[in-house]
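For this view, one protein chain was removed and the others were kept in their places.
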Amino acid sequence: KHNNSNKDTNTNNNNTNMCVISSPILKFFSDCETCLTGKQDRHERLVKISRDITVKSKRIIFILQRIQGAEELDQLLAEADEKFGEVRALFTSIARELVGHSPFLYLRAFSPGLQEYIEAQSLAEYLRTKTLVKLEDLQRELTFDIDGTEVSILVDEMDYLQGIADLTGELMRICIGTMGKHDTLPGETCSFTREIYRDLKRFSSINRGLDRKLQVMSNSLRKMEQACYTLVVRGQEIPAGQLGEAVDDE
Amino acid sequence: KHNNSNKDTNTNNNNTNMCVISSPILKFFSDCETCLTGKQDRHERLVKISRDITVKSKRIIFILQRIQGAEELDQLLAEADEKFGEVRALFTSIARELVGHSPFLYLRAFSPGLQEYIEAQSLAEYLRTKTLVKLEDLQRELTFDIDGTEVSILVDEMDYLQGIADLTGELMRICIGTMGKHDTLPGETCSFTREIYRDLKRFSSINRGLDRKLQVMSNSLRKMEQACYTLVVRGQEIPAGQLGEAVDDE
Amino acid sequence: FDWFQEVNTTESARREAIREVTKVLEQEARNLETILQQAHQVKESEAGDICAKGRERFTAIKELYAKLQTTFPLELYYKYHGCWRNVTQNVCFLAALLVYLESGDLLTTDTLTELTGVSMQQDEPFHIDLEDFLLGLCSLSNELARLTTNCVTAGDLSRPLRISKFVADVHNGFRMLNLKNDSLRKRFDSLKYDMKKIEGVVYDLSIRGLIKEEDK
Amino acid sequence: FDWFQEVNTTESARREAIREVTKVLEQEARNLETILQQAHQVKESEAGDICAKGRERFTAIKELYAKLQTTFPLELYYKYHGCWRNVTQNVCFLAALLVYLESGDLLTTDTLTELTGVSMQQDEPFHIDLEDFLLGLCSLSNELARLTTNCVTAGDLSRPLRISKFVADVHNGFRMLNLKNDSLRKRFDSLKYDMKKIEGVVYDLSIRGLIKEEDK
Amino acid sequence: FDWFQEVNTTESARREAIREVTKVLEQEARNLETILQQAHQVKESEAGDICAKGRERFTAIKELYAKLQTTFPLELYYKYHGCWRNVTQNVCFLAALLVYLESGDLLTTDTLTELTGVSMQQDEPFHIDLEDFLLGLCSLSNELARLTTNCVTAGDLSRPLRISKFVADVHNGFRMLNLKNDSLRKRFDSLKYDMKKIEGVVYDLSIRGLIKEEDK
Amino acid sequence: FDWFQEVNTTESARREAIREVTKVLEQEARNLETILQQAHQVKESEAGDICAKGRERFTAIKELYAKLQTTFPLELYYKYHGCWRNVTQNVCFLAALLVYLESGDLLTTDTLTELTGVSMQQDEPFHIDLEDFLLGLCSLSNELARLTTNCVTAGDLSRPLRISKFVADVHNGFRMLNLKNDSLRKRFDSLKYDMKKIEGVVYDLSIRGLIKEEDK
Amino acid sequence: FDWFQEVNTTESARREAIREVTKVLEQEARNLETILQQAHQVKESEAGDICAKGRERFTAIKELYAKLQTTFPLELYYKYHGCWRNVTQNVCFLAALLVYLESGDLLTTDTLTELTGVSMQQDEPFHIDLEDFLLGLCSLSNELARLTTNCVTAGDLSRPLRISKFVADVHNGFRMLNLKNDSLRKRFDSLKYDMKKIEGVVYDLSIRGLIKEEDK
Partner (left out) sequence: FDWFQEVNTTESARREAIREVTKVLEQEARNLETILQQAHQVKESEAGDICAKGRERFTAIKELYAKLQTTFPLELYYKYHGCWRNVTQNVCFLAALLVYLESGDLLTTDTLTELTGVSMQQDEPFHIDLEDFLLGLCSLSNELARLTTNCVTAGDLSRPLRISKFVADVHNGFRMLNLKNDSLRKRFDSLKYDMKKIEGVVYDLSIRGLIKEEDK
């Protein structure tokens, strides 16, 4: 009762978008509303695209996990490439949303998808060339020309490293899965992971996130080393007196 | 080398969907694949719709939070109803996805949206009729006729109670926000919350989830009681010798 | 809130009833497991008896599943699914183990339905969830890995190769699936280890020339 | 991974540089706050002097913001945003307090830009984030609530009503926003309490007839 | 292992029996709480009726405690103590609230024994643990803090001062204890907070001249 | 490894000895607190007696600190610091409260050294850590906020204004410090809150004309 | 509150006394473990000496258990049970290991009582809790798994098969129990794992023809 000084202003902001906004304060807040709602909506749209990217990237990884012998590799990579095309289309939509906005402002919205994509891309790259995908190559793949503007979905080093850490998990699965079926892959993946691990270990305790990733990598590496060990130990044994037969068997 | 017994089967399941699947085991797993992928895809679609429902419901709540005097109520409710129409359309999409599937299997996908909707709906209902929305009324609103089949998006009691617990949070905001501007709302919301709390308290320690909700409610209730107390204490004071003036002021 | 009192009572009663049935079901599964565990100690040729005894126990299990379906409205299947998940996975595993011991084949959905009386059609009101079935198969390979070493200990040298082929087939099937990062994927990863272990046994036999040519 | 070494070094250097600047910025903001805090102890009429001193300090703040912009590539603004969020919210609050003390008006984006040298256009490479600005306004109402009681203590009975109107306007503005369940919404909830508190003072004055008719 | 199996079964049966009784006990405690909660809405003078109804419910509670003692050998008291801890704390709180509403006095151990039929002698085989009693008292002050504001809202201006004195006495008692136990120490801190809150209400009334001189 | 074993034993013995002393120290601090708490119930003029009694207790505390220094080699001060942190913060608070009640002044480091026999020179082997001292001061303002409302209730209307000025000074002192430490910053925020509360009391008195002009 | 204070003091004293005894008990258990650990390095035939030495140490352990029973009223057994749980589990493990090394048999409850002087009757005032006993058995199989590989390394090829049978029996016993308890179930899973490991060793020996026919 003692405070009805602002009843008037109340009534004309009930539906903010329809009626004329008189006071400059309300005008300012009305602009804020537009800006904040725009942000929220864009965030939502990006989350949705990101989820689609995650699903598709995971499926690419599953395709690549089917590798056993060397001969199927090309076919699997071809299959994966087809799917990568679809993922690229999704990234184009993200780029379209980001025209004129900082990717870092919306990073939280799409970084799960981005990380899964990096995981898939680096796995494909490893199987194709036996090398680690480079951040700059990924970055080039994620730069788009949207109506004449160049839009980069900037890949943060930490997102990249997260992807690499996840990659070693997948390499571990391939190492275990192809053991005894593929001549070189188990050993190669193990050495490759060991090198990555040793190189990255140099940067430990710089960044807490990195340390967690190193821990994950270390676990995968140990599993791979253990598997290679088992294979070697078993192979070392040539039962006395049956040497001849064993050679025959090969 | 010692195990290449199944190389043959390997080669023809590389791209599972294209070539003929010979063995019955692979046939079975191929069916599994279809089933699991279908589930995953449906889950994803439901998550997306649910996020849309959450956003829209939150905005409805914000519209209703704008209430100050009694006179604006109708207009705000009308505005809210319009938005509720949009939300209902989204629920229809959910129902369409659920034809032939158990809502509980996908509950995790859409329950955030459902809870936020219940919160919005119960707030609107309270402001309209000063009563608590009934579970059966909500359930009726969420039953759809999809191409002749009746599909119910079943509302779990726990989802309902979660919505009610959140409702008391919003009532608390209304109580504080309309204090000194609206004659009856602050006191009414406080008593209403107190009744809900006392009624629900009877079921405490039956269910851990419910206990957490009761804790939230209890906090809101205390804030409202404190606010009402402040108003009353202040109003009790009529400075000696200025009695006349104070009455004038009203 | 009296309606809530009522809902609550119904709910509690239902959960209690389900709990009762699953408790007995768990006990039955444990008994069945004890029977089938004996397969580790006997020759393959003598497994028939064990299997026969095992198959008998399914009568009780079938009845319990029938009873379970009367404890709640079937459209709420997935609401209470968590209560019998574990035991159903175990039953699937045991059924698959039984069928393997009997015939060396993979448990089919039809046989499972025959044994438990429950359909595997995912759109039936009451059914066995596909994931539970697959998790049961993972347990099967784990048990077969143990069986492989034990039957070598017992002097049965022809089974390992057959088991190896069987598990490789199951593994190939699993590789076709798109799994999320869930418990199924974890179990699938451990299936790989089981397969390696079995292959190891086959290798051990083969370098000693203990595998007959006709088995290959 | 040598490139990573390099990236890491650049990154560390940048963060260090930003940290340096924001540290000084925080110190400057603290100094400014100490000055403006004196408003609680003086009459409104004597606030001019305080305001003048306060406005001077913005020269340093402006320079620091200019310096901040040289420490990293501006397109990475939101990557490092977390480093200066807190201090920027504080600067917004202090600017808003200064402007209110000077003129009784709400800080406009133009004035803020004038004081800090930073644009509020959200698509400029370096700008003041809208949310930080709004959080600053929440702090303002909190401070004004304190000012309201203190100026009554100091015998200044005409300000409360004016402050009350001002804060009510800000509150009305906030009510137009669609907020998520984030820190802004929390601060908005506490703004309501500040408003109640100020209204309480006005009420206390009005029942004692201490509000002049012309102020209403 | 048969003997173990047997022990195991006895154990399960006991826990089941205890669970049954405590479940009903919890229900009774909740009913009692619902009754006593009404004290927040009525005048002090009308509380008598509520108290009478509340006291009646203790007949059932007493019986349940008697029954609880028959479910297990009493020398195993502390083995199962965890099962009824929570509800006993709640019962202590409710007894203390009842006694306070009736007489304004602190619940004595004798009265508690009278109400529940359980001794508080810590060396009796079945007793109420001291800690549970003290935790109940902490809940009491929390409830009284709420009661204080609500009775002012309801226009009863004489109670706050009395509640304030009562809670200050309880607080003094607590301070003597050497509280090692973490949960008790935490609750003691909250008791302190409640006391301050009640003192705040008394202050609010004092400054507005709403406390009669004779109450002081 | 024998040498390690020995080190280990010494270590345990030391911790045990420290634990013994701090336990008694905690008891003494509790006794002292009980005495000083009475200040809430008496007029300012009668506080002298309480203060005298309180000062006496410091003899015991001083001795205990002396004893504490004999339990371990002083160069390991910070190794065991955690063991007496809490009690030392409490002692600082009580010393500060005592001094405020006696003289209305802020506890100086010299007086603290006089009372406890422990230096505050941070480079002395055994000293009172600065942070512990500051945390004690935060507790002081919290206690003074309570005292403020209680003395209004008791009809003592001249103290709030003086307390308000005192706490504002303490607050100003704190604001100068660049607080990095988390727990200290949190407590500083609560100091701010206490100050506002005390200002609120002064406001309440002001608007009712209960503050004498000469006090201002 | 004086009475409470008293209860509090008794309580502290008791816990202190219990702590003292269990500390020595832990030391004794560690000594015993060091002795029994030597079994990993010697031939089975030479274990007799180790066992004799181990058995001697139980005199001290027996005395300590006797002493423990004097530190508190026995009806409060389960109140303080947590204090000696860990060490008792360890003692059970060591007793079981001793008995296995001596005779290849499973520790009986009678032997345990003989060694420790404590009954295993669950209704005796002071007894060894069944769960603690079972957890000790789990530790035993873990140790035996280690022993199995080590004795193969040491060239003792006949033990693995016997250990394998022993652990399989223990495992079968456990499977009968309806394990609700979480920690026990977890340890049971690890027992399963140990059994498989031991079976693996037997397999390794079998396939290399290193198991004598008469051992089977």
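Note that the chains are named A, B, C, D, E, F and G in the order they appear, and that numbering of residues resets to 1 at the start of each chain.
Everything below uses one rule, namely that a residue touches a chain if its C-beta (ideal position, glycine included) is under 8 Å from a C-beta of that chain, and two chains touch if they have at least 3 such contacts.
Since we're looking at a predicted model, the values are computed, not measured.
Here the chain not displayed is in touch, across the complete complex, with A, F, G. Considering the complete assembly, chain F touches the hidden chain via residues 1-5, 7-9, 12, 73-81, 109, 122-123, 125, 130, 134, 173-174, 176-178, 180.
Although one chain is hidden here, its contacts on chain G can still be listed: residues 26-27, 30, 33-34, 37, 146, 149-150, 152-153, 201, 204-205, 208, 210. One chain of the complex is left out; on chain A, the residues touching it are 194, 198, 201-205, 222, 225-226, 228-229, 232-233, 236-237, 240.
Just so it is clear, only the chains that are shown with their structure count from here on.
Shared contact partners of chain A and chain C, listed by label: B.
More C-beta pairs in contact connect the chains of B-C than those of the other pair, out of B-D and B-C. Innermost chain of the displayed assembly, by C-alpha centre distance to the whole-protein C-alpha centre, is B. Of all chains, G has its CA centroid at the greatest distance from the CA centroid of chain B. Chain A and chain D have centres, each the mean of its CA atoms, that are 39 Å apart. Look at where the CA atoms of chain D average out and do the same for chain F: the two points lie 34 Å apart.
Across the assembly, chain D contributes 175-180, 199, 203-204, 206-208 as residues in contact with two or more other chains. Residues of chain A in contact with at least two other chains: 2-3, 10, 13, 40, 66, 180, 239, 249.
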